[in-house]
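Structure below; questions to follow.
The complex is shown incomplete by one protein chain, all other protein chains being positioned as in the whole.
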Amino acid sequence: MSEAPFGRRLLTVTGVDELGAYRVLRVADRDMPQSGWQAGDLHPGQFAMLTAVERWGGGEGERPYLPRAFSVARRTDSEAHFLLEDVGPGTQRLCELRAGDQLWVLAPLGRGFTPPSDGRRALLVGGGVGIAPLAIHQDTLVGGTGAGPQDLQAPAGRVPGVEVTVLLGFRDSSRATGAALLDRAQVATDDGSVGHHGLVTELLAAEIERDPHAIVYACGPAGMLEGVRALCERTGTSAQLALEAGMACGYGACFGCVVPKRGGGYLRVCVDGPVIDAAELEHVDAHAGGAGGTR
Amino acid sequence: MSEAPFGRRLLTVTGVDELGAYRVLRVADRDMPQSGWQAGDLHPGQFAMLTAVERWGGGEGERPYLPRAFSVARRTDSEAHFLLEDVGPGTQRLCELRAGDQLWVLAPLGRGFTPPSDGRRALLVGGGVGIAPLAIHQDTLVGGTGAGPQDLQAPAGRVPGVEVTVLLGFRDSSRATGAALLDRAQVATDDGSVGHHGLVTELLAAEIERDPHAIVYACGPAGMLEGVRALCERTGTSAQLALEAGMACGYGACFGCVVPKRGGGYLRVCVDGPVIDAAELEHVDAHAGGAGGTR
Amino acid sequence: MPMPEGRAGLDERAWPRWISVLGRSRAKGRAMSIEFCGLTLVHPIINGSGTFDAIAARRVFGDALLADFPFSAYVSKTITLEPRVGNPPPRLWETAAGLINSIGLPNKGLRGYLAEDLPQLAEIVAGAGAAAGRGPVPLITNVMGASAEELSTLVGACEERPEIAAIELNVSCPNVKTGLDIGADPVQLEQVVSTVRNRTGKPLIVKLTPNTADVAACAQAAEQGGADAVSLINTLRATALAPRRSGQRAGESDGRAGESRGLWLGGGSGGQSGPAIRAVALAQVSAVAALVGVPVIGMGGVQSAVHACDLIDVGATLVAVGTESFRDPAAGSRIALGL
Partner (left out) sequence: MPMPEGRAGLDERAWPRWISVLGRSRAKGRAMSIEFCGLTLVHPIINGSGTFDAIAARRVFGDALLADFPFSAYVSKTITLEPRVGNPPPRLWETAAGLINSIGLPNKGLRGYLAEDLPQLAEIVAGAGAAAGRGPVPLITNVMGASAEELSTLVGACEERPEIAAIELNVSCPNVKTGLDIGADPVQLEQVVSTVRNRTGKPLIVKLTPNTADVAACAQAAEQGGADAVSLINTLRATALAPRRSGQRAGESDGRAGESRGLWLGGGSGGQSGPAIRAVALAQVSAVAALVGVPVIGMGGVQSAVHACDLIDVGATLVAVGTESFRDPAAGSRIALGL
């Protein structure tokens, strides 16, 4: 896993693309490592703390004030991409950014996913903006031949012959549009407007049935993650969950981003996570939930 | 003097024009009374409390937060004009406004100038952004035939045959450009780049010498106002000074905007002023000074 | 001191009575109304003492003020026994999301207030009530004294004036040189309150100081002393230095240390108000409401109905608006309508 340079870096927005209910924020960044599994690499699941240079630290209701956490959704050789959902003042401000605007970026932070060992199948399960870390995870595992843009260089991390299955759940069709961020995704929607009418965990159960040795990589709303955790506990499937928590610093300084650890005590999502082995958790509680930071 | 409607009004910016070191903020406003000397009229010297709807109440350094006070510089039948000098976060934000942006406006506020009695000459003496109230004062006295725009309707207040002499002092030539706001102004600059090299009070002394019965109307930096006050005290000339003070409310609620009264106690600039008879003051202190609010 | 759980609006039964009224009334589209110490108020929003000069506002806004009077009860600025001119300027400093004031309680003194201001205020609150087809908006007079004797004189004089519906004791103003701050010491506070309590049958509100170790203990002392209600929070003690170069912007300076600089405020230090103190106010109101039985008037940084509801949800019966009225004179009505 790569170390972050000490201190925020001042980067420039290259563009913000609409993706259904979401936005893809593209930032010019040649210094962040490419994704992979070696020590110096950017590990899929690592995140960044973002602050807009202009109009941050005030405004109606005087928020946002602190930086906000976002998974690196994609790494091209010249850009870092972030998937945004406007759920409050910080994400709203970031969604308003335009090409040329400047951004403070502290990254890469946290512990990411670890690749599947000895050719086991990777089940990528996500929902809402939780699909962001799964996108770069897929890019990295399959060598970026997936839904990634052309200039996506084949990452160091390519795992030869690994089989990747992508299962994504969304509330409605405008959100399901986000599935385009990944390659060959099976989609479930709560309202049945796209794909399977129901929960993504139902699709997951079927896949696990078929292949109990698969490894699950999940990121999404708290409810979904808890469903995945409970299911994998029952079936004895190993799962890596990318959690969220309200964060002030993102680098272990404030002790604000904790989730309860199995057997007592707490884990700091920013340094002990965001990717945490499901076995370390008794349950995923509402505050460790997917899209929506402190929700 | 006209009463203000109770509560801020949401108005739209029609344009912001450059005027040397200053900006002229034009706001669409058909409801504010036209200028004149009757009860219901807008009196020259009255002011407004302005707040930008967007990006006010936060930002780097978390200011501006409170509304800011500005003299009505000109009243056309469709617009109110304000002269701005960028001296801090509030004026900077207002200078950034563009046509179509919205503004909260509480106006008209305070006591304005009273017209010269029995054909006495009006000596308008100003400096820096302090020239703003003098512009509408001249418009009103002479019936708006001066430097005012074409659609400037002849105000009710026209004082037949009144003689108006305008003396303006500026720091340098880029500020002296502001003199264009008034008609037939004699200009003095500290650096001698335009007009008389020296203080406007020197020009004033000469004018008073020539006509001791003239009435002085002054607005500008504290130093200039104190010079005018002291001069008029010596020569027994009656003078009306438009003061400034740091303000929170503009309508008498906070008691924050006071200046010392001759013989003890304080006057609230927003309700007892901003125009105060020089005889009511022992001196104009640094905080009651012209351009720059709380300076 | 952390808040006992089960408080802070968690418990249905803990909500002030009027909220259910409000709930029903909204359904039925009727105006809400609240009982407060025997007074009937049309909504829960009043002004913070010293933040709305109704006499000046009447001159500035004319009858329009009466037609849309923003408060369901009107609180006067603090009145002292002798006249005060207040502190020398500057009296204001804008802070991060707030304001520091060092006004110094200018007022005409008890005699001047009763002779000149009270009749005008009475006419205004009567006019405001009449404009809404009701009786006068209840008038609350806020008084401050350095001793129990002074306060007794003040309260005794108010007792005799029928125009005054209730009395608020300011035992907390941080930016005046009263030496010891009686409001900060529960023992002293209880003595003072019980002394003045005997001087009036009108509702007696004690405005607590936030600059204390245990505001809930002070509130309890006021209650034991016989207060009919408590109000909080007053401003937090704060100060500011003169900017380095005039016109220089916060954050912009290279900040050379050691330049000779004076205090900005003529009064030396002052009191912080506005959004910056909102979360502190919420904690103090919550702690007080959890401990006392008398109604609580909550205030501090309220800018919107959301903020007012937060205070109500932790147990406030009324909410006062102060600094926000400087930004918007009609803030009181805007907030009341949002409820």
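All chains are identified by letter, namely A, B and C, in their written order; residue positions are counted from 1 within each chain.
Operating definition for what follows: a contact is a pair of C-beta atoms (placed from the backbone, for glycine too) under 8 Å apart; a residue touches a chain by one contact, two chains touch by 3 or more.
This structure is a prediction, so every number in the text was calculated from the model and none was measured.
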Among C:37, C:100 or C:151, residue touching the chain not depicted: C:100
Touch with the omitted chain, as defined above, among C:67, C:130 or C:306: C:306
Given C:56, C:236 or C:320, the one touching the chain that is not displayed: C:236
For chain A, the residues touching the chain missing from this view: 3-8, 51, 57-58, 60-67, 87-89, 92, 104, 106, 109, 245-249, 251-260, 264-266, 268, 271, 285, 287-288, 292, 294-295
For chain C, residues in touch with the removed chain: 1-5, 8-10, 12, 15, 19-20, 22-23, 93, 95-98, 100, 174-175, 177, 181, 184-185, 209, 211-214, 236-241, 244, 250-263, 267-269, 272, 275-280, 282-284, 286-287, 301, 303-310, 312-314, 338-339
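Simple rule for what comes next: only the chains that are shown with their structure count from here on.
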Centre distance in Å when chain A and chain B are each reduced to the mean of their C-alpha atoms: 57
Geometric centre distance via CA averages, chain C-chain B, whole Å: 34
Length of the line joining the C-alpha centres of chain A and chain C, rounded to whole Å: 48
Chain B: positions in contact with at least two other chains: 57-58, 60, 62
Where chain C touches two or more other chains at once, by residue number: 97, 275
